[in-house]
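Our next item is chain A:
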Amino acid sequence: MIEHVLPVPPAALFIVGALLIPLLKGQLRKIFLLFIPIVAFVNLLYLPQGTYWTYHFVGFDLIFGRVDSTSLPFGYIFVIMAFLGALYAIHVKESSEHIAAFILVGASLGAVFAGDYLSLYLFLAIMTVSSAFLVFSRRRKSATDAGFRYLIFHFFGGSLLLAGIILYYISTGNLYFGLLEGNELYLYLILIGFLVKAAVPPFHTWLTDAYPEGTATGSVFLSAFTTKTGVYLLVRAFPGTEILIWLGAIMAVYGVVYAVIENDGRKLLAYSIISQVGYMVAAAGLGTQMAINGAIAHALCHILYKALLFMGPGAVLQVTGREKLTELGGLFKAMPVTFWLFMVGGVSISGVPFFNGFVSKTMIIASAGLQGEAVVYVLLLLASVGTFLHTCLKLPYYMFFATDRGIKAEEPPRNMLMSMGLTAFLCLFIGIYPAILYNILPYPVDFVPYTTEKVVEKIALLSFTLLGFWLLKDKIAGQPTISLDTDWFYRKAGPAFMWFCRNPASVFASWKDLAYAKICFAFILLFRHNSPELLLTAEKRVIQSRERRQLASRQPAPLDSLTIGFSIFMFTFIVALFLLLLVFGKLVP
Partner candidate 1 sequence: MNISQHFPILVIITLFTGAYLAPLAGLWKRKLCYPLAVLSALLSFLFSVVILLSVLEHGIIRYHVGGWEPPWGIELLVDPLSAFMALIVSFIGLLAVVYSKDYIAGEIPDKKLPAYYSLLQLIIGGMLGALMTGDLFNLFVMTEIFSISAYALVSIAQKKGSLIASYNYLILASVGTTFILFSTGFIYMVTGSLNMVDISQRLSALESPWVMYNGLILLVIGFAIKSALFPLHTWLPDAHSIAPSPVSVLLSALVIKVGAYSIIRSVFTVFGPGLLEQSGVVTIPVTWMASLGILLGSIYAITQTDIKRMLAYSSVAHIGYILLGIGLASTASMTGGIFHILNHALGKACLFFCAGAVLHKTGIRNVEEYTGLAGKMPITMIAFTLAAISLVGIPPTSGFMSKFYLAIGAYQESWIFLAVILLGSLLSAVFYFRVINLIYFGEPEHKSGVREQGAEIGGVVHRQPTTDNRREAPLTMLIPIIILALGSTLFGILVHIPLSVVEPAVKLLLGM
Partner candidate 2 sequence: MNPVVIRTVTRILVPFIQLFGFYIIVHGPVSPGGGFQGGVVVGASMILLALAYGAHEAESKVSHHVRIAMDSLGSLAYAGIGLLGIAAGGLFLQYNIIPLPLPPARVNGIMIFLIGVAIGVHIMALVLSLFLHTTEETEKDD
């Protein structure tokens, strides 16, 4: 029976499901929210590898289902994550948030299984809009602004991607999305488009800007999908691109440095996403079979533990309404279960043996070592130390211990704990039985994570970091300030742009006035025609232009105070210009 119904496109399941959400109420909706990911998972299990759901769409071939060993792992983890996220957010009453989250999941699945650029672009755009809506759902000024910056940034990246796609289409005549090689312009445009998705510096600011502003439940969804889709795209299109190795390595360290000095819990985690994605980008850049395996495995593990980590501060935010580390502390007594579950995520991300971070991260570092990239190897190792320092030690320490600020708290709702517990279980399970992860990777794995040498090396590194933290823990306490990052530029760019829209436009208007006055004067001079009318008009224009310019320097000036006389003049001017050009033969081809 089930074989006849399934498989259906995974993206369609979620998107259609999202549209049905507002129709359901109460208990039924809760069941529905959990039911869809389960169906989707079963659907994926029945999904054989191959290319299907191809449509001929006005001269373009759309491929909605390219299922192979690269896209399938992402599909699995996205669906699992959708289940965990839905469980975590099931208590939220507002349907808009659920709809946005499910559309985000659906679009990410669509993007991962897309086999051509047009449908890929379609799903990426839907992802952008739906995740911006998740940020907007916080319903406060800073969230709105952050969501807006997120939207514009991604539209900007999308525009470059679209430009790349068009160039690609014109030069190759098809839209097939696959490995890209060569030295064409479209290659770079598409690469930048993907780098924006993967939050590679300097295109990362949207991430640290928007993710902390999401709702407690929304950030869990946000953290999982967008960047990992970016990683998938890089793995798919640009494996073995030299520049990605360096970008990734720098990214890993960069994220760590900012995370260490960050004060907002979820912003810290956002920086740590950048750092972790750095590993994957570097692995994609290395491009060996083992590195690609590592990138995908790390993406999968990362989704789990990063979701767990976002769930922790999310639960704290849900219960206490606070986010800043300097405002938190001493919550351990009230929320022990949350703490321990959070710590599972913390040790996973740090790569402690027997947790899932270890099995994937060591794979990437080892493949860097095998390639002989010594500098990259060291950078990645360093980043892993920093990760341990800030996520596993600093964040829980200042959130759950440190100074007790007497905050009234309790354990979060049961569904949140259940979701965290399930995620923590998966982290541990994969850490102990890595084979289940290695089996779904695209290339055969002959990598053994649990060698004595690797375990000892890791434990030694981590113990030294722990020691260092105990000695220096007061020095790295979060400061209640905003650390300066490249997002400063575009935080300022928004207002500056609005200023540009208002002011130079009116300055331009004043130029027009001035030009008009000049032309009147020219008439007077040319024809020795002392018309008081003309003189008066000219003088008035000069005054008007001066007024406008003064207005512009002070405040937004009204724009369109054009008289029709001027409009007709403009018209006449254009006609005259054309005719003059015609007479002088400039226009004739």
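Heads up, the rule we're going with is that a contact is a pair of C-beta atoms (placed from the backbone, for glycine too) under 8 Å apart; a residue touches a chain by one contact, two chains touch by 3 or more; residues count from 1.
The candidates were selected such that all candidates are chains of the complex that A comes from, given by their letters.
Here the structure is a predicted model, which is why all the values come from computation and not from measurement.
Asks: Just give the number of the candidate touching chain A here, out of 1 or 2, all from the same complex.
Replies: Result: candidate 1 touches chain A.
Asks: State the interface residues of chain A toward candidate 1 in the complex, per the touch definition above.
Replies: Interface residues on the chain A side: 57-58, 96, 118, 121-122, 125-126, 129, 132-133, 136-137, 139-141, 144, 147-148, 151-152, 155-156, 159-160, 162-163, 166-167, 169-170, 498, 500-502, 505, 556, 559-560, 562, 564, 566-568, 570-571, 574-575, 578-579, 582, 587-589.
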